[in-house]
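To start, I am sharing the structure in question, which I have written as structure tokens.
Here the complex is missing one protein chain, while the rest keep their positions.
Naming follows writing order (A, B and C), and every chain is counted from residue 1.
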Amino acid sequence: MAPNQPEIPLQHLDEVVIRFAGDSGDGMQLTGNQFTETSALFGNDLATFPDYPAEIRAPVGTLFGVSGFQVRFAAKDIHTPGDRPDVLVAMNPAALKVNLGELKEGGLLIVNRGNFSPRDLAKAHYDHNPLDDEKLAENYQLVAIDLNEATLKAVESTGLSNKDALRCKNLLALGMLYYAYGRPLAHTEDWLKKKFASKPQILEANLLALRAGAAIAENSELFKVVYQVNPAPLPTGTYRNIGGNQGLAMGLVAGCQLAKLPLFYGSYPITPASDVLHALARYKNYGVTTFQAEDEIAAICSAIGASYAGSLGMTGTSGPGLALKAEALGLAVMVELPLIVVDVQRAGPSTGMPTKTEQADLLQALFGRNSEAPLPVLATSTPADCFATALEAVRIATTYMTPVVLLSDGYIGNGSEPFRVPAIETLPSFPVRFHTEREGFLPYQRDDQSLARPWVIPGTPGLEHRIGGLEKEDGTGNVSYDPANHERMVMLREEKVARIAESYPPLEVYGEQQGEVLVLGWGSTYGAIRGAVNRCQDANLSVGMLHLRHIWPLPKDLGDILQRFKKIMIPELNRNQLCRLIRSEYLVDAVSIPLVQGRPFTSTELLGHIQDLHA
Amino acid sequence: MAPNQPEIPLQHLDEVVIRFAGDSGDGMQLTGNQFTETSALFGNDLATFPDYPAEIRAPVGTLFGVSGFQVRFAAKDIHTPGDRPDVLVAMNPAALKVNLGELKEGGLLIVNRGNFSPRDLAKAHYDHNPLDDEKLAENYQLVAIDLNEATLKAVESTGLSNKDALRCKNLLALGMLYYAYGRPLAHTEDWLKKKFASKPQILEANLLALRAGAAIAENSELFKVVYQVNPAPLPTGTYRNIGGNQGLAMGLVAGCQLAKLPLFYGSYPITPASDVLHALARYKNYGVTTFQAEDEIAAICSAIGASYAGSLGMTGTSGPGLALKAEALGLAVMVELPLIVVDVQRAGPSTGMPTKTEQADLLQALFGRNSEAPLPVLATSTPADCFATALEAVRIATTYMTPVVLLSDGYIGNGSEPFRVPAIETLPSFPVRFHTEREGFLPYQRDDQSLARPWVIPGTPGLEHRIGGLEKEDGTGNVSYDPANHERMVMLREEKVARIAESYPPLEVYGEQQGEVLVLGWGSTYGAIRGAVNRCQDANLSVGMLHLRHIWPLPKDLGDILQRFKKIMIPELNRNQLCRLIRSEYLVDAVSIPLVQGRPFTSTELLGHIQDLHA
Amino acid sequence: MNPATSYKKKDFVSNQEVRWCPGCGDYAILNAVQQCFASFGVPKEQFVVISGIGCSSRFPYYMDTYGFHTIHGRAPALASGVKIANPDLHVWVITGDGDAMSIGGNHLIHAMRRNLNIKILLFNNRIYGLTKGQYSPTTVPGKKTSSSPFGSLDAPFNPITVALGAGASFVARTVDTQIKHMKGILQAAHEHKGFAFVEILQNCVIFNDGAHAQITDKEVRDARQVDLRPGQPLVYGKELEMGLRFDGEQLLPCKPEEASIWQANSPTGARAFQICQNTEDGSIPVPIGLFRQVERPCLEDAIHQQVKEVTQNLGQGDLESLLRSGETWDVS
Partner (left out) sequence: MNPATSYKKKDFVSNQEVRWCPGCGDYAILNAVQQCFASFGVPKEQFVVISGIGCSSRFPYYMDTYGFHTIHGRAPALASGVKIANPDLHVWVITGDGDAMSIGGNHLIHAMRRNLNIKILLFNNRIYGLTKGQYSPTTVPGKKTSSSPFGSLDAPFNPITVALGAGASFVARTVDTQIKHMKGILQAAHEHKGFAFVEILQNCVIFNDGAHAQITDKEVRDARQVDLRPGQPLVYGKELEMGLRFDGEQLLPCKPEEASIWQANSPTGARAFQICQNTEDGSIPVPIGLFRQVERPCLEDAIHQQVKEVTQNLGQGDLESLLRSGETWDVS
């Protein structure tokens, strides 16, 4: 950028993984997001993974107070935020200690030397200063500078207090990285201007720090090389960066627009699902009503009530909340009203590790209700996929008059990636028509095709009728204890759900279409599996990949595909839940690859498992 | 009994099934119970099945107000209350209409002609008097008498009002049946004397009616034959008749006596589980505390609290209530405290048919919690088996420091059969010792064998510590978000539950030990399967029967046994729940025989299915 | 709203056989509600009757309106969703002392504080009827029931103080057998704009017969009940020959002409809180009637108002604007 940088060599890279790590007060999420957005505008493919501490704001400098944000940006199509980072930015000793182990050998290590006082070191339980350790500079490209001092100097002119001035140090670090990767400052400058429009002094300081970072990096030749990661050859179209929970909210809103229904979201906050509520609460001008209920039970009940009254009722939660909704979900099955229940899964059991990810609510979603209460279960697999999966949930709920469980997880919900904004014409259309015809009306008369019952909303003259959780007589919906009727109704409810599979598009296997190993996945393992399978292809291993959006009912063509491979491998962030289902449905000896560490698989791990299966 | 009955022939029978049916105010449950007890004292083997209406007391004479009680008594070992009755006592037109279809051809039909006025007929939706239909007397041994008139006459001397006098008509009917089956009146007379000790007039009337029934039957030669059903060759011992819910309560109390622990039962009433609460509430002098909580969640939480404080905490419910307990059950898994959760299942989904039976909560019990929260699941199979299964639940909960789900159902809970009272010496012993040793104490240090953690109760000096639902560090139990620790803990919890299987006695296959068909069952299908298998043996069909008490973890010898048979058949009162588990665990092509009609299988139905599999 | 037809009671009678025990107090309440609904001048398709589980909760089946028999304790939560989604509907919740005050207590108090325009009729028979007679949170201590064979030990709730404590804007009590009084209260509840809580003393002939007899029996009724009528003096007795007056924290018998004038809309409702507890020893009659009625904003109105304002400020959203929102870039 600056003219006088002849001697710094420029290296082209395919992709880079940067992890920003610091105290939760250090603004690492913000820094990471800015880097992500700038790279997105630049045209890279991207994936991010924020890693918050469990505490809101832990005491400064402690190990449990470390907040991280990983971004992977690439000149190619990528699917995960990367396994181990190429670059680590560590704002204090605690951040260094927690993250150093994962930095690639020889990776770039930027450390804020200004925060390595004995007190800081003690808080991170270091008994010596790791920066004094020679091995650090041997093993990594160490850039240890005093960001505090640099920041104070840079913003001196604003007259801010030291405390406020130091708040800008993350922008200084960001500026350095922008320089290193040849990125313009403009996007972040614009963003700062908007954010601090009413606080000119703070704005000025932040701008100064950002620019100073770039300048320092350039002038002091901090980096031995600078890098270039070209734009990725993404399919043409308009893109935006999207977070999983945000994408889900947008998809739900879009779905209701397509169904021509008002959206009612009744929810009770819970990590990591709360952001769906927060996002929807901002969509009030899209016919969205949000209701923060007193608990999860009230949340789902209010949503059922809203669907009964003619909105599309939805509720969102995480695993413990889904458990609480079980009884009411059974009611929704019985009264056959549309309803969407979002579960952004987290690590359990019980309260578990709320800020960590897991995929272990699958069997709960399928079977966690009294008696036979079948319902469709969908799973989204990436932040960008949330939009389409949400649309599909709305389509199924309204077409089949059924509650739907939509599984996401913390990794998807908090992660982000570029999302190709669909053209409106390409979206499916499924407008809802309420039933108003008196002639021959029966509350439980079914559509021949879908077996859905009519959706009649209170206020419709002449169609007054009663529904409820007691077993109902086929057709009339009156209470019935007749044994044969009960069996008929149980089977009708089951059959209705089974028929949903008739509306799926054919499954698409990625990679080999038959052969040695099929990696069968669902949910957030998508990126890691895709990465591993790509690497297999490079290594000429025969591997196919199939990723399920529809977990229940299972796609009709799944059985055939399973037959085409010698071995089926199912990696899941649980102990074997999809695997259990597949084994019982198809009697294939699928191999479970479980991981329950509150973190996603790495592609490398999966590659190893695939190689083992080939051995 | 009376001397002058020479011309009535006496017929010996192996077994008889009688169904008493009348209005819910007609005292059919009482009549059935008295017949049962008298037969028990006589030495028959027995099984009963009461069938209440859903309403507390429906308007007199309506179809939905019919209350039934079926008793089967036999000179041989029996296991179900019988498929279709040999004898039907119908106290009014509604009772006739609801039950006639099931009476065996040529069966004895006793009808209270006195209740067949046009109004009575209309309430039962009869447009004619069925007693006028000649086919009735052709197809059945019809005994149609006016019990009302007979009763009024019999008790005239007591001066009771007509209304009160008519209340005795069930005893008159009972007296008739006692005569027909050569049973003494003494037991019922004694029982009446106790019950109406403070109401001499009512007592007198009841006694008169009872005796009049026997006398009328004898003198008017109502029956063309009288029958004798000899005592059954039961194993020697002391017996009592026991209802399932009562037996469960007794077993839980006995279990706590053996564990030397106070029993705390926190529960919220729900059909058909409430009787367990009622029974335990009477055991206050056995160290039993009952707590009627505000809901199911509070019930289980109070029980967890009680276990924490050193009682054995228990809670009982039915399916919808189990759904509500899911979240707290996960907490119990995490804090590894003993706890027993009884689920007396009923027909669902949702509110379903609360008074009807079903076995469809199996997968809910196994998987109805967020994340990986494994726990042992037991199932009781008959009223008498409840006692032993309850003991086993106490043993497992206290030995392994784990919540246990114990599945029963409405059919078992409300049914009754003779129970051989065990000798105290034959009962297992598993006294609990709380941990009090300070030296090296760690809250999550595990027993080498069972992997149980120590049970330390508050109040123990020097062992103060904290537990909770967040993931805990191995050993210390401190909160931990460490990935590797999480995985270790998930697997330790899983392994601890898996090890319970090492403490099971070997499985016993009934009938063929290998060959064509194995009927694999659990829970209340026991009697029907056993009956069907017995009939197969008579028919020389190769069939083995295996009935599981331990559903999770599955017994270690189960896999081998499954291999010994060509076909595995799994009859369940659900759509395929155990079958799903067996298929996924053992990859055997087990055939599901589902029934969801809110009623148990008949042996005849199962016989048909077994024959089909042989075909 | 359609021009309201003129209805008869029978227009609100459904075709389902009523299945309560003969003699149950629920019959009289059903009758009164059907009569009142016919008289409100509301098109019948606008009524939604929502219940939980219990004998009382079977109510919707017998009403020829829209009806929803939900799950135990959750009717107020479900009704909240209905009312928010469609504020035009007339939403009535039917519940029992177990359904509303035991398992459903939390939803009840939250609905009260939010002040949705919903009417709740709590049939208080002081027992669990449907599950065959266990004690409830309103059962008198000492009562022997199936779950308390040696006598119940729990202190009961006073449903009126609970409602007042939760901030209900309309709190009333009536009696199953006093149909005229009941209809007056139902009418007032209907007219109230906001959450209306009505406790109905109801007799369960099977499991708790006579639970309210000491105040509702014809013979004692006049002496043992005082009807709270806003703006009227606190007088009672066959000839209204007795009065009550507040004296600080005491409530004292007095001549009718000295009786305090009842106000249901004071700033704090402290006297309502007081009078419904002043009756324990039997010297003072038990209040029925209107404890409290104040106006405050209804949540569903505020919600829809906010939606309107936001829409005005930000413009009506559609698919186009949704998809174009946020920072985008093009790849070509």
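Everything that follows uses one rule, which is that contacts are C-beta pairs under 8 Å (C-beta built on N, C-alpha and C of every residue); 3 or more make two chains touch, one makes a residue touch a chain.
In this text, all values refer to a predicted model and were calculated from it rather than measured experimentally.
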**Fill in**
Missing-chain contact among B:120, B:218, B:275 or B:294 belongs to B:294
**Request:** Could you tell me which of C:16, C:31 or C:161 touches the chain that is not displayed?
**Result:** C:161
**Fill in**
Checked against the full complex, the residue among B:129, B:230, B:445 or B:460 that touches the missing chain is B:460
**Selected residue (touches chain absent from view) among B:31, B:92, B:151 or B:311** = B:311
**Item:** Residues of chain C in contact with the chain not shown
**Value:** 102-106, 109-110, 113-115, 137, 150-151, 153-158, 161-167, 246, 248-249, 263, 266-271, 273-274, 277-278, 296-297, 299, 302-303, 306, 309-310
**Complete:** Interface residues of chain B toward the undisplayed chain are 37, 40-41, 43, 231, 234-242, 250, 253-254, 257-258, 262, 264, 266, 283-289, 291, 293-295, 297-298, 301-311, 313, 327-328, 331, 335, 421-422, 424, 427, 457-470, 478-479
**Complete:** Touch rule applied to chain A and the missing chain gives residues 54-60, 62, 64, 268-271, 274, 277-278, 281-282, 284, 290, 292, 294-296, 320, 350-351
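Just so we're on the same page, only the chains that are shown with their structure count from here on.
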**Euclidean distance of C-alpha centroids - chain B vs chain C, Å** = 39
**Request:** Note the residues in chain B that touch 2 or more other chains, in rising order.
**Result:** 54, 64, 320, 350-351
**Asked** What positions in chain C touch 2 or more of the other chains?
**Response** 53, 69, 71
